[in-house]
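Complex shown without one protein chain; remaining protein chains in place.
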Amino acid sequence: MVDLSVKIGKLVLKNPVMTASGTFGYGAEFDDFFDVSSLGAIIVKGTTFEPREGNPYPRMAETPSGMLNAVGLQNKGIDYFETKIYPVISRYETNVIVNVNGSNIDDYVQLTKRIEKLENIPAIELNISCPNVKMGGMAFGTNTVSAREVIRAVRDVYSRTLIVKLSPNVTNIAEFGVIAQEEGADAVSLINTLLGMAIDIKERRPKLSTVTGGLSGPAVKPVALRMVWQTAKAVSIPVIGIGGIMNADDAVEFILAGASAVQVGTASFINPVTASEVVKGIAEYLQLNGFHSPGDIVGNIKI
Amino acid sequence: MVDLSVKIGKLVLKNPVMTASGTFGYGAEFDDFFDVSSLGAIIVKGTTFEPREGNPYPRMAETPSGMLNAVGLQNKGIDYFETKIYPVISRYETNVIVNVNGSNIDDYVQLTKRIEKLENIPAIELNISCPNVKMGGMAFGTNTVSAREVIRAVRDVYSRTLIVKLSPNVTNIAEFGVIAQEEGADAVSLINTLLGMAIDIKERRPKLSTVTGGLSGPAVKPVALRMVWQTAKAVSIPVIGIGGIMNADDAVEFILAGASAVQVGTASFINPVTASEVVKGIAEYLQLNGFHSPGDIVGNIKI
Amino acid sequence: MGKRVEDLIILANRQINQGFFLLEAKSLIGLPVILPGQFLQVRVDNAPQTFLRRPLSVHDVNYERDSVSLLVQVLGEGTRMLSGLKPGDTLNVIYPLGNSFTLPGKGERVMLAGGGCGMAPLLYLGRKARECGAEVSVALGFRNSSRILDFSEFRKIGEVFIATEDGTEGTRGFITDIPAFRESNWDRIYCCGPEPMMKSIAKAAGERDIFCEVSLENLMACGIGACLCCVVNTSEGHVCTCTEGPVFNIRTLLW
Partner (left out) sequence: MGKRVEDLIILANRQINQGFFLLEAKSLIGLPVILPGQFLQVRVDNAPQTFLRRPLSVHDVNYERDSVSLLVQVLGEGTRMLSGLKPGDTLNVIYPLGNSFTLPGKGERVMLAGGGCGMAPLLYLGRKARECGAEVSVALGFRNSSRILDFSEFRKIGEVFIATEDGTEGTRGFITDIPAFRESNWDRIYCCGPEPMMKSIAKAAGERDIFCEVSLENLMACGIGACLCCVVNTSEGHVCTCTEGPVFNIRTLLW
């Protein structure tokens, strides 16, 4: 028998499959399609202290085996989250994790403090890698000094499970994983989107209102896998693999590369049931190959 | 009438289309398919001073809209090049450019000196971005200090057109473009491959003998375009755009992003005639939109 | 109202003009309730360029045959693949998505204004409006007479007025130039088409204080409110076209 449960920090997940922030709304969008509580965790939309309108339209461009987005953290802020969204998502019988964003360290800290008070949010994912905001975001996650500062400041005020989401737009992502570990993060998740661009050659203008945006989808999978592999070798905390996972085979690739859990992102747009199919598929893979738990195959490749 | 010619350093190209190193052999492989001399330039295989056997098989893995390679600069060295290959490629009535590689600065310098003596090689492309060799290669191109050193050393001994090929596996590629310009390079070309990985989940082993390899093809195009755009804004020397160009529309995207010329890489594997079709398609685009030369649209997008 | 992912079966695919196709697709498990203005997210198989689904309006619904009709204009690779579907092929869709047009009251005089492929969501709306007892007229705009799409189904629900930009049929100019559009006092105008057309109709309606709803075609990734890519700027800020729309009252849009 296969036991799919995994531990990430103080968190117990019934299976290693989560949804990636910004690709699964607040979960309710998927209620019609499957039982969202059957997932290991739901990571909801990127949240900021103040409400944000996000970037102007157009915010999306399709690319070969992928897409660019420039949503820019549109959300209604923590007050609205507390009063309107929190009560609704509390009903899910799984871990609901908030993706925490800010333009400066104080932002991150204030937001984290508010979320710490919400009993049914057992973990946060600290996003220091959003490429779609002018201030903060990726600027933190691509500089070792500021990355350390923000992680430290948030860790100081947050006692539950802290996941740090890393940016792939760096020379050496493992270095950022090590910093997160040194600062007491419980886990790192990677990758956020790769900074990309697309041009409408008829109109001779960028396809995104912000010129550049974040690339996601299968196109980025090889890069994401490499980064997970590099980071998993460098740290002892769990690594959560993200990037182009379209099915269980892709998820297994990430686990073999060293991920203790995975997140399904863009795939949910194409097939809303993907995350649930990935749970089933991982179980089948383990069963078929004589393993008892995902832990048996984490990083388990012959080099 | 459209005049496709462009200038890169001291080099005059009859059109802005070149072939990317390592994807076009020495040109002869494509003689059956089209008149190779009709291109702006041919950049031949990565060359090293000493012969290299390259990496063990398997060296290739297909990925969504792309491929990973780990060839590792297999080539027969400069002696063989001089005596056997140079006489043959001299017959092409276009610019034949050698992609120059080394494991240390002296390697690069010695090789460059030998190539400088070859009259029919009007330019070199200095590759400081090969991800598939243990020593040198990308290690130079991802560190600002060593990048500067190797460019300076090569520039010192080489008076013809020097193109520096940049690695995308960095936090800020424009910075490397600026360094190349400061050290007197005539142009920069980008991007080389993104470091990636793929795993065979049945065998539970990496698909490449070297574990990681270089990602190319349409999957990387959005990242390449963004980097060309960032670099072109930062430097005044010409930028040569590379990465996932499959047709003329893709090439035009790169020119609009700021590239003065482009290189066709992986596409030649799928359709050997791609580079020649790109030449025709660029001319058509310019004509249709009332432009007279590629220069008219370089970086010409409404932001 | 449950959304679902389903493999529909193509019953028919007919070219109705150069680059325009009318697809009919059947649900084997029975259609859900579909409201006029709603759309489907259609998966286009087997093309690397079509990673995302394509949104298509419900053109018509036939509950007896459990089928929906789609009016498709070939623009790029996705719609080109769809135009090649044959009876018996499957079409994977997520549906029904989005809000719907506000139906008119009995006796109200409503105008359906569509440009080119913007006709798509108006036919089913027209039928429903008739069922409500409204008096339906239709104004269709095309570039020229050779681009006119078969509007015989619209004839069955009301009078049809045509405008062509070059005057080769009907009124010369745009829908807003059609005398009936300008003169009659419509209770409601429903509109779908290229953005400039919708804006000019919205302006005309606004000036005359006529209730007016437009159906937007913003670029979408998910179609179900999960990605926030499809936003339009409204008096309430950025809202998702796929869930708050695609149908918007022009008063809420910051046009």
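Think of it as A, B and C in the order they're written, each chain with its own count starting at 1.
Just so we're on the same page, contacts are C-beta pairs under 8 Å (C-beta built on N, C-alpha and C of every residue); 3 or more make two chains touch, one makes a residue touch a chain.
Values in this document were obtained by computation on a predicted structure and should not be read as measured data.
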{"item": "Per the touch definition above, residue among B:4, B:60, B:105 or B:283 touching the missing chain", "value": "B:60"}
{"item": "Listed residues B:9, B:122, B:184 or B:272, member touching the removed chain", "value": "B:272"}
{"item": "Absent-chain contact - pick from A:21, A:48, A:65 or A:181", "value": "A:65"}
{"item": "Where the missing chain touches chain B, by residue", "value": "22-25, 29-30, 32-33, 45, 53-54, 56-67, 69, 71, 74, 217-218, 266, 268-273"}
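Here is the rule we use: only the chains that are shown with their structure count from here on.
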{"item": "Farthest chain relative to chain C (centres taken as mean CA coordinates)", "value": "B"}
{"item": "By mean Cα position, the chain sitting nearest the middle", "value": "A"}
{"item": "Approximate Å spacing (C-alpha centroids) for the pair chain A, chain B", "value": "34"}
{"item": "Chain centre separation in whole Å, for chain C relative to chain B (CA means)", "value": "47"}
{"item": "Residue numbers of chain B (touch at least two other chains)", "value": "65, 218"}
{"item": "Residue list for chain C, restricted to those that touch at least two other chains", "value": "48"}
